[in-house]
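Only a single protein chain was left out; the remaining protein chains are all shown in position.
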Amino acid sequence: MKRLVFPVVVVVAAILAFWYAACVPMNIKFALMTAERQGAVVSPEGMITRRDMSPFVLAAKNPAQWSDTWVQDKPRLPAPHQVVTELWAQTMQVAPTSKRSLVFHGWITLSATLLGFAIGSGLGVLLAVGIVHSRAMDMSVMPWAIASQTIPILAIAPMIIVVLSSIGLQGLVPKAVISAYLSFFPVVVGMVKGLRSPSPMDLDLVKTWSATKAQTFWKLRLPASAPYLFASLKIGVASSLVGTIVGELPSGTGQGLGFRLLSGSYYGQTVQIWSALFATAILAACLVAIIGLMERGVLKRMGLG
Amino acid sequence: MTQVPVIEAKHLDLTFQTNDGPVQALRDVTLEISKGDFVSFIGPSGCGKTTFLRCIAALEEPTGGQLTVNGMSPEAARKARAYGYVFQAAGLYPWRTIAGNIKLPLEIMGFSKTEQVERVEKVLELVDLSGFGKKFPWQLSGGMQQRASIARALAFDADILLMDEPFGALDEIVRDHLNEELLKLWARTEKTIGFVTHSIPEAVYLSTKIVVMSPRPGRITDVIESPLPKERPLDIRDTPEFLEIAHRVREGLRAGHAYD
Amino acid sequence: MTQVPVIEAKHLDLTFQTNDGPVQALRDVTLEISKGDFVSFIGPSGCGKTTFLRCIAALEEPTGGQLTVNGMSPEAARKARAYGYVFQAAGLYPWRTIAGNIKLPLEIMGFSKTEQVERVEKVLELVDLSGFGKKFPWQLSGGMQQRASIARALAFDADILLMDEPFGALDEIVRDHLNEELLKLWARTEKTIGFVTHSIPEAVYLSTKIVVMSPRPGRITDVIESPLPKERPLDIRDTPEFLEIAHRVREGLRAGHAYD
Amino acid sequence: ADEVTLQLKWVTQAQFAGYYVAESKGFYDEADLDVTIKAGGPDIAPEQVIAAGGADVITTWMAAGLAARERGVPLVNIAQPFKTGGLQVNCLKAAGIESTDDFPGHTMGVWFYGNEYPFYAWMAKLGIETDGADENGVTVIKQAFSADPLINGQADCISTMTYNEYGQILDAGITEEELVTFNYLEEGVGMLEDGLYVLAEDLEDPAFKDKMVRFVAASMEGWKYAEAHPDEAAEIVLEYDETGAQTLEHQQYMMGEVAKLTASSDGTLDPADYEQTVATLLSAVSPENPAITKEPEGAWTHEITDEALN
Partner (left out) sequence: MTLVIAAFVLWAGLWYLNVQLANGRGGDTRAVGLAVPVIFGLTLVGMWELIVRGLELPMVILPAPSMIAARFASSIPTLWTDFVQTFVKGALSGFAIGSLAAFLVAILVDRSDFLRRGILPVGSFVAALPIVGTAPILVMWYGFDWQSKAAVVTIMVFFPMLVNITAGLQETTQMQRDQIKTWAASYWQGFWKLRLPAAMPFIFNGLKISSTLALIGAIVAEFFGSPIAGMGFRISTSVGQLALDMVWAEIVVAALAGSLFYGAIALVERWVTFWHPSQR
């Protein structure tokens, strides 16, 4: 455990130090402007002269204003403690049912993600089964599945939302559809690999027992694909979350981490953007970890752990 | 040994169509195997031993000649569950216990639950693995795994046991031991066994009939009926009769062998 | 055979620290190998043969005892490029041609371009592979690959050739052939060879000295000096002397062997 | 109650206070209407939503509405709560800009998503090219919906709404004296902003028309209430903001500014304003600005407001 934690702590500490340092040049211009307005002497004087100067030079010339770069209201780059404070305030200090709570928005996003993930991975598995069993499907579907992932989802997300909302589907479902669109692909790829993982020898063996296709599938291909399935589910669930966020951006329903992310940017509230960003990443990490736990459990019970 | 022909191949040909053109794997193979025979196939790599075994098990379709098993087509014989097939690697499913692995063909063939349990018990005993049913394959040594895989092939009581280099991956001592066990088992059950090996002593020690094959296109160059008694202690391998047969096999092999 | 000790092990111990506690792989191994010896190591699986060879090549650090190679530490000997090591699988790099593979250690050791080419030519001839230099490993049969891997170990003219079951994966005929070739090569070059095998005939046929080991913790149970002449046709394996040594090895092995 | 779905052009904010107030204060209920207000967003084109049947009535800018008409969505303006527009361009004096003559050589932030028509019309009028900065052209960048580019020095001029981004610039510490403001109306290229639009074929249905009459009447009641009680209106908007990201302070500011735009309208479209919008659009037809190519017909009606407001 210690062997695991210590390096992570060191790397995180290094990142934090770098982050604080980066805040200085990032926010120095605004800090100087404010300070100057309040009568402090900064060099060089005048916002206009500073406008095109390198922020590093400015930072070097005005060490007195460094600390101002870590406490701004709308900084270009918020300091770590600002993000943490905001995260804490928006999760712990408000009721989880309030719309000011990240827990509330996280839950909205999570529910769409889970629905989309269920649809996407279910479809992915079905498609993989089809591909493994039908040569025609294998040859026709696979190249298009790859092409489908080169389409910028952000471009068609609004169309999907508009079309679905015109047939009365709003809120959860359109987001889930987009989320499913992103998660099906890794599952297809992984499952096809997994279902094809039994060796020719394994397949011949069940053939000598005159097993049917269905028996071969349930008793051989499916269990053999379990490790591949979990590996791709982990990628799939992360993609799923990205899909939900993308689905939230144009949807205007207003609830969910994705919308909060963007609404922060409409009003220049960088700290809020960053806290929503981290909330999303934490959610993603949790989802992946949960799948990882399930993987450990199932594979252990299967004797593959 | 009774003289009922179980497997009968007449002028069997098999040509694979590959990207580099046709590969003739078997040419004009004619062979008769009687009930209760223990037949070893020996020959250099690529000579068609595996292919011939696969033809018998209806895993490969000959392109010429006739092949009957128990008087019917291999396909039909397979449907009638005539074969137990053992591959070089044990090929046990890692996600099933030993008992679960042995049960697998029984599940597929639709045996009742109680019968499954009974049969698993029986064959585990037969291969000396009672008590290991609950273990997973990777908790067992290579030799034990191979025995489990033999047990699996025995579980549904097929008349014909086809074994493709079943002991190739094991070390010599374990192999000796399994050879002895296999002979005992064969004596007890009176099954017909087709056995592929690369080892001359193994072939001579086990078989009632040794089929020597030559490579590309695979032909049978010699069929040696063993004069050794059915009862064979390991020491028999130091007897002159044994050495003589071994010598004959080696000569047959060397004749057909082009290095590389 | 001159009697200069090339490898000298005294009371060698090696214990692996694993998650399940310590595993003693070697205990109190004392052995002396002279220049020009052909020493085979034989013993049941897991008895420490590989581990001992790895200690010699400084791939493993003994936890007790002394080990010197050419009078220096194995580490130093490795730096001095004393070893050619051949593993069970050929282990050729698939992205290099046969010639490229053989050239690899030469590149690493900084031989000049022209010398590289010369040496590759020479060893390819030595192992009977002239003309195959431009092929890729996967275009060759298993036996040819193994020969290429031997050629690679020979290319830089190390004094000591360590071979860990180099022929384990090959069929008997090819193996016989390679055994013959190896003997010829050894006679020609006067190298010291350490050779791990599972096959009793192979050990007896090749060696001037057979080291029989017993499992867990790996100990040397018998060291047999072979009375066979240096000139050994394949037929020698049917002579009574040969059979007697083989018998002795087998007895030694069986004594130490617990099935499974 | 009759159901009405209203699709807004943008996210929940005081720009739409009238509708939220009408909903919250029960004006819609009194008119026997069950109104669903759908917030919009940058990637939601209300014209598309109404074409797909996802809304009965939308708010949009007239330029976008007329453009959609030409593309086969027969939108009709039924009411115009915003008399004047809040769209303007803000430049930094520090960058050397005092008047429109100084534009060439500078970088200007413009909103797209159908908000770019007035800008291109203006540039056409000024004779300034938009394909790169040189002595007679400007560099146009697609500005996101925030004031960052000006604050961060990435653009010398940016688009702002009086009621939103302009406030953000001031919040960021840049003072009014440091800024030059160009108001589209004053530049003579003003276009009508938030109006209510429905599909022409729907209007042929008397029941729908009746619904709209009540809807417009109740909405205007909402607007007038919001103008009179800006702080309460801001609070109501905040209540409807589901993201929970808005601040009361900002919405109060916005309400104050929006009220200036709606104050002189009773909801009736002034045909003169319409004419000006069309004329301006037609004056600037170009490939990159394909708003409209010919005079629209039947793009507005007084039928609803006449009935609703009398």
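Lettered A, B, C and D in written order, each chain numbered from 1.
Definition applied: a residue touches a chain if its C-beta (ideal position, glycine included) is under 8 Å from a C-beta of that chain, and two chains touch if they have at least 3 such contacts.
Just so you know, these numbers come straight off a predicted model, no measurement behind them.
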Next item on the list: Report, in label order, the displayed chains that the undisplayed chain touches.
Entry: A, C, D
Item checked: Chain not shown: contacting residue from A:G39, A:P152 or A:P200 -> A:P152
Item checked: Per the touch definition above, residue among D:T100, D:T139, D:N183 or D:Q276 touching the missing chain -> D:T139
Check: Just one of A:P7, A:P44, A:P96 or A:G297 touches the chain that is missing; which is it?
Finding: A:P7
Item checked: Missing-partner contacts on chain A, residue numbers -> 3-4, 7-8, 10-12, 15, 26, 76-77, 134-136, 138-144, 146-156, 158-159, 162-163, 238, 241-242, 245-246, 249, 258, 261-262, 265, 270, 273, 276-278, 280-281, 284-285, 288
Check: Given the full complex, what residues of chain C touch the hidden partner chain?
Finding: 54, 57, 59, 78-79, 81, 83-85, 87, 89, 91, 93-95, 104-105, 107-109, 136, 138, 156
Next item on the list: By the contact definition given up top, give the residues of chain D that touch the hidden chain.
Entry: 42-43, 45, 47-48, 51-52, 64, 67-68, 71-73, 110, 112-116, 130, 139-144, 148-149, 152, 154-155, 288, 290
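As a convention for this text, only the chains that are shown with their structure count from here on.
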Check: Rounded to the nearest whole Å, what is the centre-to-centre distance of chain A and chain B, using the mean of the C-alpha atoms as each centre?
Finding: 54
Item checked: Cα-centroid distance, chain A relative to chain C, in whole angstrom -> 54
Next item on the list: Scan chain A for residues touching two or more other chains and write them down.
Entry: none
Check: When you check every pair of chains, which ones turn out to touch?
Finding: A-B, A-D, B-C
Item checked: Residues of chain B defined as touching chain A within the complex -> 54, 57, 59, 78-79, 81, 83-85, 87, 89, 91, 93-97, 104-105, 107-109, 136-138, 156
Next item on the list: Would you mind writing out the residues of chain A in touch with chain D in their complex?
Entry: 29-30, 33-34, 37, 47-48, 51-52, 74, 76, 98-101, 104-105, 154, 157-159, 161-163, 165-166, 249-255, 259-260, 262-269, 272
Next item on the list: Using the touch rule from the top, collect the residues of chain A that touch chain B in their complex.
Entry: 199, 201-202, 204-211, 215, 219-220, 223-224, 226, 302-304
